[in-house]
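Every protein chain but one is kept in place in this view of the complex.
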Amino acid sequence: MSLAHETLASLRRRLVAKEIHPRDIIKDLLAQIDAREKTVHAFTHLDGQAALATAEKADLSLPLGGLPIALKDNLNALGDPCTCSSKILEGYRAPYDATAVARLRQAGALFLGRTNMDEFAMGSSTENSALGVTRNPWDSTRIPGGSSGGSAAAVAGRLAIAALGSDTGGSIRQPAALCGCVGLKPTYGRISRYGLVAFASSLDQIGPLTRTVEDSALLLSALAGHDPRDNTTDLRKPETFLAKPTGSVKGLRIGLPKEYFLPGMNAETEASIRSAASWFEKNGATLVEVSLPHTPAAIAVYYILATAEASANLARFDGVRYGRRAVDPKDLLDLYQRTRSEGFGPEVKRRIILGTFVLSQGYSDAFYRKAQKVRGLLRQDFESAFTKCDLLLTPTSPEPAFPLGERTQDPLKMYLADVFTISTNLAGNGAISLPCGFTKSNLPIGLQLIGPRFGEETMLGAAHAFEQAHDFWKRMPPV
Amino acid sequence: MSVPKLNVADVAGLARLSLTPDETTKFSSQLSQILAHMETLGQIGTGDVPEVVPPAQPALRKDIPTPSLTVEAALSNAPAQSNDLILVPKIVE
Partner (left out) sequence: MSSSGNWEAVIGLEVHVQLRTQTKMFCGCINQYGGAPNSQVCPVCLGMPGSLPAPNEEAIRRTILTGLMFGCRIANVARFDRKNYFYPDMPKNYQISQFDDPLCAGGAVGLDPFLFPKDLQETDEAKAKRSIRLTRIHLEEDVAKSFHYEERSGIDFNRAGTPLMEIVSEADLRTAGEAFAFLGSLRQVLLSGNVSDADMEKGQMRCDVNVSVRPVGQKEFGTKVELKNLNSISGVRRALVYEIARQIAAVEKGEAIQHETRRWDDEAGATFTMRTKEKAHDYRYFPEPDLLPVRTDQGLRAAAESGLPELPAALQDRLMRENGVTAYQASVLAADRILCTYYEKAALGTQHKAVVANWILNDFLATQPEPASSPVRPEFFGELADLVAGGTINSAQAKKVFAELMANPSSPKALVEKLGLAQISDASALGVYCDEAIAANPRSVEDYRAGKGNAINALKGFVMKKSQGKANPAQVDEILKAKLSA
């Protein structure tokens, strides 16, 4: 069997046992990519020769020695492109390593492939990419989710063993759910954002997309910890997450937030989630109903704060120091306006305008400041829920993958796809999505477990127990 | 709170975007719809809610120099340069 089907943990065991060489993994992945990338289009950039060359020098004594990881195309890796799937970063080559990238390098990992995304991580379908759409490996007429759609599709489609993504409002978990892999959004401050091209600074977190919870823990251990270059990283001393999270759920109190189970929700999704909940109950956990009363406000709060921050974060793309510059600008204003108007796609422009508006004079009190306050309430919701339970269990996405093109003209409807994931970004909590079933038409369904802040240990343990008791993660997509 | 009148072209100007008439029309209607949704926040009482969470003591950087980029690396992405300066159309105040 191709090594492309294995996990980081199993490959690691075989590498250490000298059964295989790192180059074998790269070769098998390249063969898979040859066969399937045309359909899936998970990558924006691939350099197989470079990966093979580094594979020859891999240091197997390191914790991730010789293991290939794909990077979302918004993470800077020295000398490589970093397009954020935008025309405006055409030709840009990163002059430095993101901290996450540097930590993986130090742990011995190799990099193969930069993955497609919604432009500047703005979207939930990877259709907002200037470099082409990515297709869901389970059904190529459907979206893979987004914005880390390329990472999810690559991991699910056996084009990568594991990948990094970034999650601002669900951008790791939602595509993981829709592609049937494991996606972890750590607690805000757990992993350094230095070198991750910012969408919304107070919400962004880097996290792994993997086939198993064990792999997720392995990557988290390498990535987590304070970074002096990121002032928002937590100061607690580095933790090693169990390579194999301990597996019992006995005695856990699992909270079901009533606002996440609404009449009219997708029936197959609801059935899968309910049955996952009963599995936890049958295995010794207690289920408690909790309330996160400000959930209905989350989308509005999110789209105000995220776009406000983005409007400033994306101001630096102006054609002066890097990236695309408009040809023959007649003056400075023309340089700015044409560079940005030609370089950004419609969703990015829409969000920049929205974010500029909610910060503008006369409106910032009603929008930006109001949203900050409601964000405080949402945070309090989570804090009080976690006095009654150890983990929250919810669907990751209100429905399975939808068809390509269905929502591109209706941004508000697209925004509602994030309804179950964005609150955790606003509150700063960590959450994980893992497969918990399939629809009749064979589309994956994702289960979300949300932990208290810095409660990854419990979350990973419970997720691992559930995963290992089922075989959803072993299923192969048809594409 | 009533739905504010959003002048898309003005706001785009602040953000240094120039929109086609088509984009302006489309964004106007899409953004008014989104803003109407956001208006619902007005109904939530936030009288005594603090705007930010209490701060943690952040780690501050010690005042010790670290290496800069080489001039070559610093300018390697610049679309236009001369004599190690990055060029732009003339700045007029």
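A and B label the chains in the order they appear, each numbered from 1.
As a working rule, a contact is a pair of C-beta atoms (placed from the backbone, for glycine too) under 8 Å apart; a residue touches a chain by one contact, two chains touch by 3 or more.
Everything numeric here is computed off the predicted structure, so don't read it as measured data.
Please pick, from A:Q106, A:T141, A:N231 or A:N442, the residue that touches the omitted chain in the full complex.
Candidates A:Q106, A:T141, A:N231 or A:N442; residue touching the omitted chain: A:N231.
Tell me which residue among A:A4, A:L64 or A:L89 touches the hidden chain in the full complex.
Counting the whole complex, the residue in contact with the absent chain is A:L89.
If the hidden chain were put back, which of A:F111, A:W138 or A:Y194 would touch it?
Here the residue in touch with the unshown chain is A:Y194.
Where the complex has a chain not shown, which of A:T7, A:T187, A:T356 or A:Q448 is the residue touching it?
Only one of A:T7, A:T187, A:T356 or A:Q448 touches the chain omitted from view, namely A:T356.
Among A:I26, A:L75, A:A163 or A:L184, choose the residue that contacts the chain missing from this document, as touch is defined above.
A:L75
Which residue numbers on chain A touch the omitted chain?
Spelled out for chain A, the touching residues are 74-76, 82, 84, 89, 92, 94-96, 98, 193-198, 200-202, 228-232, 308-309, 311-312, 315-318, 320-322, 332, 336, 356, 359-361, 364, 368.
Spell out the interface residues on chain B facing the chain that's missing from view.
Where chain B meets the chain not shown: residues 14, 16, 52, 55-58, 60-71, 74-75, 80-91, 93.
Definition applied: only the chains that are shown with their structure count from here on.
So how far apart, in whole Å, are chain A and chain B when each is placed at the average of its C-alpha atoms?
23
Going by the contact rule at the top, pick out the chain A residues touching chain B in the complex.
Residues in contact with chain B: 91-93, 95-96, 226, 228, 231-232, 235, 294, 296-297, 299-301, 303-304, 311, 315, 318-325, 329-338, 340-341, 344, 346, 349-350, 352-354, 356-358, 360, 363, 366-367, 369-374, 376-377, 379, 411-412, 415.
Please output the residues of chain B touching chain A within their complex, sorted ascending.
1, 4, 6, 8, 11-12, 14-19, 23, 27, 30-31, 33-35, 37-38, 40-42, 44, 46, 49-53, 56, 58-59, 61, 69, 73-74, 76-80, 86, 88-92
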